[in-house]
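Apart from one protein chain that is not included, each protein chain of the complex appears where it belongs.
The chains carry the letters A and B, assigned in the order they are written, with residues numbered from 1 in each.
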Amino acid sequence: MTLTRRGFTAGVAAGLAAPYIIGSARAQSGGTIKIGMCAPITGPAAEAGKYATGGAKLAVEAINKAGGVLGKQLELIIEDDQITNPGIVLAFSKLAAQPDIVGFLGSIRSTQVHAMAPDVMKLGKPVMFGGTDPNLTKLGNPWLFRFRPNDSYSGRVIADYGVKTLGKKKWAVLHSTDAFGTAGGKALTEALGKLDATIAIDQGYANQSQDFTPVVLAIKQSGADILGSYFTFENDLGIFARQLRQLGVNIPWVGSPSIVNVTALKLAGPALYGTYGVADYAEESTPGAKAFGKAYREAYKVAPDNQSSWPFDAVNVLALAIKNAGSTDPQKIREAIVAIKKYPGAEGEYNFDKNGDGLHGYNIVKNDKGNIVFDKHIEFDD
Amino acid sequence: MSSTDQIQPVAALPRPKPLLLRHAPYFIAAAALVFLAASMRFDGYILNILMQATTFAIAVFGLSVVLGLCGQINLAQAAFFGFGAYAVGLGTTDYQLNYWICLFGGCIMALVAGAVLGLSTLRLGGHYLAMVTISFQQIVTLVMINAIWLTKGPDGVSRIGRPSLFTSSQSYLAFCVAVLAIVGYMVWHLPDTRLGRAMRAVRDNELAAGVNGIDVFRTKVTAFAISAVLGGLGGGLFAGGFAYISPDQFSFAESIVFLTMSLLGGVASPIGSAIGTGLLILIPEWLRFLKSVPGLYLAIYGLSVILIIRFMPDGIWGFVTAAYDRIRARKPAPAIGIPLVLKPAATGGDMVLEVTGLSKHFGGLKAVDQVDIAVHRGGVHALIGPNGSGKTTTLNVLSGLYEATAGKVLLDGTDVTTMPPHLRTAAGLGRTFQNIRLFRSMTALENVVIGAERPGNTMVGRGDATALTERALAALTFVGLGPRANELITSFSYGHQRLIEIARALAANPTLLLLDEPAAGLNSSEKLELHELLKRIAAQGLTILIIDHDMTLVSEAAQHITVLNFGRRIADGESMAVLRHPDVVSAYLGTD
Partner (left out) sequence: MDLVLQLLFTGIGIGAVYALVALGFVLIFRATNVVNFAQGEFSMVAAYIMVVCAVDLALPYWLSFIIALAGMAVVGLVFNLGVYYPLRHRTYLPVIIATIGASILMANGVLALYGPQPQVLPGWFETPGIQLGPVYLDSQYLLIIAVTVVLVIFNYWFFEHTMLGKKLQATSQDKEMASLLGISVSTMIMITFIYSAVLGGLAGLLVAPLLFVSIQMGSTIALKAFAATIIGGFGDVAGAIIGGLALGIIETFGAAYISVPYKDGFAFLVLVLFLVFRPQGIFGERVAEKA
């Protein structure tokens, strides 16, 4: 049973490799620098997984075409994380068992990153991820690097835009009660507190609710003049948006990234017209974003979204760090990543801080009758 | 098989070797597994898979107790698993407690939750139990997600501790395997204990279990609590193994996974549970290629559940053992030289049973109305009447299956009117059913052993296994089925099943034996045998109250007859006189 990892296209490899093969496959070590990636190849988020692996592969191909890193080609090894916590723990342990992998791409879901964090700590190699729970870079884990702005920034940007640009001070905060929603809601209320805005109502809801009438009525009664929201699932967002408009609430609404995603626009339709959303990836925001959009469209014939932009940046930054360090030693790579400043990525300008956060701001986009248009970028330097 | 005379009868059964000695191979194998888990070099992936399989299997063992042995559904095993996991998770992090205290606490929490849930709902059974356990599961999940102050909500708990003895993953795995082996041993042997037999009896036939002296409700609650504890234990070990837990790992979907694991392997046996758990953890890893189409894998999984239920009702292990059982001949039971001794208690004077003013109304229907019956000690008393006259209802009220609307029942001087069936049995009542109610998954011997286990049976000494087996064999030999004791109920003819049911009642050494139409469905030679048997029973001084349609049997066997019609007593007295009573004649011939 001689298998070379190289012979596999990465996505299929995850599928066919029965556990017992791994032992023999591991012995192989070519002249490549290996990067491991956990992504949902199967399960409910398989569609998102395609975008993620697409973004990462795009970066790998471009780097290899330009001659690779330290004279070696990059190789991406993908494992299926099934979008579940046990799934990513297994996928990561499978990758971690291969000693020649120098760095990893984790998940866009915060709870999955939480789940794998102890193993990352144990392994002691750099892991790039896209989850936006602010706590993830405050775990005291030096090996986690974030490639999307965290929710304390989305909260601050929503608050900043609402208070300073739209001039509204009486807020309704609505968030789902899952990890993403609670962290976001907390970040938003904290940011509003610092801007001296009042919070008329702070409301959580459970995912997959069939009806939001009580929530809408509570918002209406609170007398809030602006709404900030963190929705996880598009169907909840759609039902809420429709009922909000039906019951006559027409206050400005600034939402987390899900408010501008394609599915939400399809489900909610006109109910979301005129709303604002924060977006980490907006194609019109920077030259780097534009270039990435063009390349992605050429390669895959569809428009990219934030599922694909962060893995693209993560691979590029990791390659740059290896080049700057001149070595694949984990500690040296880590130091090189932290030293990266003003790197123009697809998501924005990366300035890594000591926590491992690369981005410190968000774009604000507006839903203009179903079209998403770039409004402004808000950046923080702390 | 009728070669009783060729086997040298022995006075008593030889004492078996101590259990621990006989099962030495199991412990040697288990020790070898623990050693392998501790010493082999696994990579992280294999280690995680093994850790998951081991801890899940413990929870699935719980299901094999509650569902496999006791026949009660539990769709909340993931919630109990979560209790253990959160106790260890929060205990070792937020509260900085010792791992062992947390693990123990988690098991206790699961135990209490399981017992309370069981106490409040197990009287319902069936669908309601399914629904209540689902509800419980959903509420627990909601609390895990929303009670952030307590559970940290959807973020989950990370950096969960392990005992200082087992900090490395390998040693911890070895520890989990050891726990699995011990729990597996206990679950494996549970069916042969008194409690295990009671559970199987409840599963096979709740009513018969009750009238054989088993406290059905308590047995169910115990099974449920054991299942919950094993869920909690598995969860506690799981939390230490993975160091991170979050609410989505303990959702309703996971409960279904546990259930399927248990069904796939074979719900009745821990070996089946282990097989099922292993397969359901490994198969998804092997079938990853199916997962490139979202949903396809789970669709196939759903289809397999239907097919397994349809074609392998006892799971993979059940399928294998059934095939093995077909090849292997049942060992004939050793012949036994001890005759069955019936020594009915006699504390209440001349009357064994005194029924006064007994009524049972169903809504407006007076099925039994103001009936008096007095059964004298010794001999056979018959209760007869045309169809629908209230005979069987009377018997059901007497044995406690129905609650009396009015009246009083004295058994050997004790007032049993408000007692549940199992307490009446303990007080000395034995009965059989018109439509035979044996425990169909067991052997004849096991059925009769359950009878012999009646609380208060003075004929089995301290009730140890050997004494019970001796008593049961003696009872089976008494009805002529001794050599076939080790055969399954299903291999017996209808007539023989009746005899086994009578033997089961006799083994309990009752004070009064109620026989509900024992001759129904028997051919004429079997009826003759039955008549002979009744004589032999009566000869030992045991009082019999019999219901039957067969007038020949009744008139020949019974010395005393009570006649019911339309729920009322229309005649009572010495057999021949009663049968000639004009009211009785007209009730039967319908001349009125």
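We adopt the following convention: contacts are C-beta pairs under 8 Å (C-beta built on N, C-alpha and C of every residue); 3 or more make two chains touch, one makes a residue touch a chain.
Everything numeric here is computed off the predicted structure, so don't read it as measured data.
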item	value
Sole residue of A:165, A:222 or A:235 that reaches the chain not shown, by the stated touch rule	A:235
Selected from B:169, B:359 or B:392 as touching the chain missing from the view	B:392
Sole contact to the chain not displayed, among B:295, B:463 or B:495	B:295
Given A:198, A:213 or A:371, the one touching the chain that is not displayed	A:213
Chain A residues touching the omitted chain (full complex)	44-47, 177, 203-206, 208-211, 213-215, 217-218, 221, 234-235, 238-239, 242, 246-248, 263, 266-267, 269
Interface with the unshown chain - residue positions in chain B	67, 71, 73, 120-121, 123-128, 130-132, 134-136, 138-139, 142, 145-146, 206-207, 256, 259, 263, 293-299, 301-306, 309-310, 313, 392, 396, 401-402, 433
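We adopt the following convention: only the chains that are shown with their structure count from here on.
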item	value
In the complex, chain B residues that touch chain A	43-49, 52, 142, 145-146, 148, 153-156, 158-159, 242-244, 246, 248-249, 282, 285-286, 288-289, 291-292, 294, 297
Chain B contact footprint on chain A (complex, rising order)	11-12, 14-19, 22-23, 26, 41-44, 46-47, 80, 82, 84-86, 89-90, 93-94, 96-97, 110-111, 114-115, 117-119, 133, 135, 139, 177-180, 182-183, 204, 206
